[in-house]
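Please find one structure pasted underneath; my questions will follow.
Apart from one protein chain that is not included, each protein chain of the complex appears where it belongs.
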Amino acid sequence: MTGITQSTALWYASRATGVVCLVLLTVVVLLGILVNRQGRLPGLPRFAVTGLHRSISLLAVAFLAIHVITAVADKFVTIQLIAAVVPFTSSYLPFQIGLGAVALDLIAALIVTSLIRARLGRRLWRGVHWLAYAAYPVAVAHSVVSAKDLRSGALLALTVGCVLSVCAAACYRLAAAEYRRRLAFPGWRLGAGR
Amino acid sequence: MTSATTMAWPAPAVNESPSLPRLLPPGALDLDGHVQAYGPLCYSGAPRELIEEIRAAGLTGRGGAGFPAAVKMTAVADRRGRPVVVGNGAEGEPASHKDRHLLWLAPHLVLDGLQLAAEAVGARRAYLYVHGHDWLLRGLGRALAERSAARWDRIAVEIVAAPPRFLAGEESALASRVGGGISLPTFKRPPVFERGVGGAPTLVQNVETLAHMALIARFGAAWFRQVGTAAEPGSMLVTAHRADGESLVSEVPIGAPLAGVLDLGRQPVQAVLAGGYHGAWIPAAQAAALPLANAALRQAGASLGAGVLAALPADRCGLAETARVLRYLAAESAGQCGPCLNGLPRIAAAFSALSRPGAGRRYLADLERWSGLVAGRGACHHPDGTVRLARSALAVFSDEIEWHLAGRCTAEPPAGDLGSAGEPGLAAVPFLPLPAGDSGSLMPARSRHGWR
Partner (left out) sequence: MAVRLRVNPITCAGHGLCAELLPERVRLDEWHYPVVSREPVPPELEPLARRAVTDCPALALLLERTR
């Protein structure tokens, strides 16, 4: 393989894994909101919804790792590995890559705290987990400003679809501050089970 | 310890208890009057000495739980970290008046007890937690000013106002509020005596318990045991709601006949409520034979609690009275725990339905199921106490239930009349006291307002 072909392969890999990562993150956020609202997926027990939320987030991390490594390995542009975690230190497109670094840092915080959530305690874990609502927009921003092909055609439609679904779900979630399975007490329900 | 001295007011007749009243002087005492009546405050010098004297005296908490005071103090003193002491005068219960009576008449007894308890457990911070009545805060402020002018206190006492809620005096709600938060109960792990106000081990004692401590420190354990029973020594303050409508706070020896405290012979009484709104009903005939002591009351399914007693006249509807109280208790839920939040309003509504003649039998099954679901599943004992009251009413007023199911009510006026609240089925003038302004809602307030 000549240098240019190898670079192109890495370049495509980076962009492809980036898109997949964005879609996976979208699904993770939607599932997270579903868990919070005590919703169910048809045919699945509740612990499967939380399980999926966790598994897909770890899958997203895997794709994120490949996305970063291929971008760094690609010799056509110079992106230092350190620039993936320290924002705005990249030689190539510092702002755009920097946004990605911010998103990565936030996601790392979410993942690490969630892996040790039982030890961390509810308050601390929950406080950090709110950062998901920051990580997602930053990840989207990074994608949109870094990849021209996201701004037209099918990929644009995909991005818009992802963003709109998260916005709708987030509005629904933030509208009711704390979900408690309490029924507004209706006196006329006496005699019924629930 | 000083040797026993006599009180400044005349002792009652010889066939009555020789050394009562102890806690309640005839009129409010300022610092000079206090010293004249009881003598000076004597710090023990050794922190654990008072605890041993209190252990010998057998003093138990007068806030409702009846926990041995010495055991609590030892537990707090043994914890690591500098403890905090809080005097709990937030009785919260609408039918209880003893704490504010005591704080008005003998504030210095309570404040002496607070200082002594602080010395005993090694605390450097003391608080007095009371409901924010203007007259009470002014009176306490005056008392504290007198003590600070006379350099009476070793530790500064801060007064913290409690909101007018039933649960305000709950131990963890108190610790939260005194620590600067809102007065809602917390999950007690670790318990308050281990981590309470500001994370410090916290000794919470009812103000009456502190007053007894102040007297035990002066006159000794043997003197304390001169009244009461061997198993439950000492005197206690009771708020008695008599059948003729009169309510009074009095000090009685534990073990005194209940019939005398409530003057049961004066007019027909159908049942006695012992232990306040988290207590239990006892049929009048059984109650008339009981002494005012936990040993006997527990066998009747009740307990002393914080000394609230009520004699229900025979011409009232016990179910309607209980239904009213249950509605109040449901609305006073902190609303934090699912079982309590869901169960208590349903129990109250079912009971309200039963309190109207012509109710259906299915409410009984619902009540039994919900009572079982709710007890023991909250962060505090509010659901447990509420269920205890409901269950005792179902047992004691079982005949009345049968009347109601058949469409009748034995109360005078019949509970089918529209009452002043416009609510069918509830008698016009309630007997058991409840705060005015019942919104009619069974749900606790959703917002956090009203808990500060």
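Labels for the chains are A and B, by order of writing; each one numbers its residues from 1.
Here is the rule we go by: contacts are C-beta pairs under 8 Å (C-beta built on N, C-alpha and C of every residue); 3 or more make two chains touch, one makes a residue touch a chain.
Since we're looking at a predicted model, the values are computed, not measured.
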Quiz item: Out of all the chains shown, which come into contact with the hidden one?
Solution: A, B
Self-check item: Touch with the omitted chain, as defined above, among B:T74, B:Q115 or B:T186
Solution: B:T186
Quiz item: Hey, which chain A residues sit against the chain that's not shown?
Solution: 35-36, 38, 45-47, 50-51, 117-118, 121-122, 125-126, 178-183, 193-194
Exercise. With the missing chain put back, which residues of chain B would touch it? List them for me.
Key: 185-187, 189, 336-340, 342-343, 373, 377-379
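What we mean here is this: only the chains that are shown with their structure count from here on.
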Quiz prompt | Chain centre separation in whole Å, for chain B relative to chain A (CA means) | solution = 54
